[in-house]
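A single structure is presented below for examination.
Every protein chain but one is kept in place in this view of the complex.
So, subunit A:
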């Protein structure tokens, strides 16, 4: 969910003055600027609301000792909301300050990898580890800029095969064979 939000927000945030400003500074102390600054507070608020909602609506078994199962979710949810408020205050204070925002964020490779992961998850038990794994390897390599398709495919297949053989024979871990397993 974050990636989509971020990906959507990244292009709008092109008003930054220095396009080549590589984030050399510590991201942990970098000030959030622009509209993307509100993504994290928003996410933390959402998590906090889920926690508070869960804490209040959990059905407590009648014989449960107090504090019941809802106490910790309620406390953590409330603390998350408090953290979100603090972040919002920091954001408001830093309004108008120049910063790099998230303009370095390249959404395309990220979305490619996520698509690869989704495809892999969906097809793993249908195609079997060998093909699904090789496909995942190939897509990620492509997202990272590998462009010699045939060589990449060979590397991907041999990696995937090595893992399957190594884990099945050496460690006794059963990976799904998929339709190949049925044919062979």
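The working rule: a contact is a pair of C-beta atoms (placed from the backbone, for glycine too) under 8 Å apart; a residue touches a chain by one contact, two chains touch by 3 or more; residues count from 1.
Criterion: contacts and distances are computed from a predicted model.
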Per UniProt, and picking from "Tripartite tricarboxylate transporter permease", "Phosphoribosylformylglycinamidine synthase subunit PurS", "RNA polymerase sigma-70 factor (ECF subfamily)" or "Ligase-associated DNA damage response endonuclease PdeM", the hidden chain is "Tripartite tricarboxylate transporter permease"
Contacting the left-out chain: of A:34, A:133 or A:178, that is A:133
Note that subunit A touches the chain not displayed via residues 1-3, 6, 22-30, 32, 39-40, 43-44, 47, 50-51, 54, 58-61, 64-69, 71-73, 76-77, 79-80, 83, 86-87, 90, 102, 104-107, 109-110, 112-114, 116-118, 120-121, 124-125, 133, 136-138, 140-146, 152, 155-156, 159-160, 163, 167, 171-176
